[in-house]
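Below is a slice of the complex: some chains, not all, each in place.
Chain IDs A and B follow the sequence of writing; residue 1 opens each chain.
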Amino acid sequence: MIAMPPEEARLSIETVNGMDADAFAAAFGDIYEHSRWVAEAAFASVPFESLSALHAAMQDAVEAAPKTARLDLIRAHPDLAGKAALAGELTADSSAEQASAGLDRLSPEQMARFQALNAAYVERFGFPFVMAVRDADAARIIAGFEGRLENDRAGEIRRALAEIGKIAWMRLLAAVIPVPTGRLTTHVLCTATGRPADGMPVALYRLDSDGGRTLLGRFITNPDGRLDAPALAGADLEAGTYELVFEAGVYFARAGVATDAPAFLDRVPVRFSIANPERHYHVPLLVSPWAYSTYRGS
Amino acid sequence: MIAMPPEEARLSIETVNGMDADAFAAAFGDIYEHSRWVAEAAFASVPFESLSALHAAMQDAVEAAPKTARLDLIRAHPDLAGKAALAGELTADSSAEQASAGLDRLSPEQMARFQALNAAYVERFGFPFVMAVRDADAARIIAGFEGRLENDRAGEIRRALAEIGKIAWMRLLAAVIPVPTGRLTTHVLCTATGRPADGMPVALYRLDSDGGRTLLGRFITNPDGRLDAPALAGADLEAGTYELVFEAGVYFARAGVATDAPAFLDRVPVRFSIANPERHYHVPLLVSPWAYSTYRGS
């Protein structure tokens, strides 16, 4: 779960839309690392109907900028676990992001590995490695390094800018309250019988980055295999990691669908993250006693 | 996880195959509730090459028996959460099974619900409700009651005998050490790239019925998307519930497959039970950043 400031510490989109140019640049000048020009350019698109629209305006500004400005934007980022971090010279956001991925607690061996990868990357591309690392971990970041070292330079510039877009999105989420247009829904189909799974208990949990889990609700699928209302909607739908646990075994017992003892599939956990709480996340389950699939639907 | 007696308290299949008729009937006379004749009939098929073969011989004996004998076998079972349980008159196996499903700790309301369901069931079919309940819970058993009350009588006899077969299998697992022919394998394919997922970390856990989990191993997929050896094999593969956790996010980072931030799918848990440790369980994952499926393969 992304640790999020309380609502009262975040701006509403109405407040954002009421800002003048200076206030806007002051509020969002660091969303793109040391690159206040992005916020300044995005200000032309005020008012924004949503946080997604604000982010899109900032990304559009990056894409419309000259190539040298885009390269400077990449170069404005610190190395991951690099000298600036060791010297305590990171922006507050960068420092928190690197800490959330454990980069402030690396072993000497890991630190050496990061330094070697940073050096190889800069040598190859001429700019620092940028990756959205909030809540990632060292293994993932090393995997990212290894994969991206094989890109060509044009592809890697593209990729670095995409990562910067993700970082900006997560910083914006911590600064502005999303418009409550999102919802989380599900739908269960039994592929053994070709029917909606009626009467299947479903539980929803929020997962914290430290392994904790909080029960958010318990539901029962209706005769169409859906919940009667969204599992989460509006302000309750925060960016973060969730788990739906489908009690397929209870459904199979009631529907008379034969299973092994114990059943191969019983409680089916589906873990996923919501990146944009302004969107609809439909997370269905297609399940038989021997197989299941899930996907982000619409 | 099915609580299993230690190996030294269980018989080897060689020991079973060396038994004379009396010893065999004494050892297995209660596998089918109060129905020693099943074991006596199965003895004709000694020697058995596996626990599965022993179970199959016993089930064959049931199916070959006259219809009245099969009905008597069903009737030899106690009500779930019924008077015999209250009076402490269950066989040791039945008592343990009912306790594992929490039937010895029902609230008065639940107890009343069970008595009503038992009564309705006996009224409809003329024999008691039999269900393999080890490690089930009250919700599942009530679902089973509700679903099966809608069967016709011939179908329900079939179903009750199938449940008795499952109960027998779980009792046999507690009495005899399976032949170590089983194994657990996996295979990960990336459906976004059409390639085996190379270098994906995978962890395997054993889950206990009380919610605990034990890490059994950590693996990395090889260039064909498989583990270099079975995740579990032979005596290490016990009946019970497991969870494979696939670190899809690490793979996507290395393979350069674009994801959201945070990624919709990152750590993908696949929870399943192994009913028969003498068999091969192949549990693959087909995964993209937005969808996955799994199944019992071969």
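Quick note on the criterion: contacts are C-beta pairs under 8 Å (C-beta built on N, C-alpha and C of every residue); 3 or more make two chains touch, one makes a residue touch a chain.
Keep in mind it's a predicted model, so treat the numbers as computed, not measured.
Whole-complex tally (this structure file, single sequence, 2 chains shown): 4 copies.
Assume only the chains that are shown with their structure count from here on.
Between the CA-based centres of chain A and chain B the separation comes to 37 Å, rounded to the whole angstrom. Those residues of chain A that touch chain B in the shared complex are 2, 131-132, 134-136, 139-141, 143-144, 146-148, 150-151, 159, 162-163, 166-167, 169-170, 199, 201, 239-241, 247, 249-251, 253-256, 258, 260-269, 271-273, 275-276, 286, 290-296.
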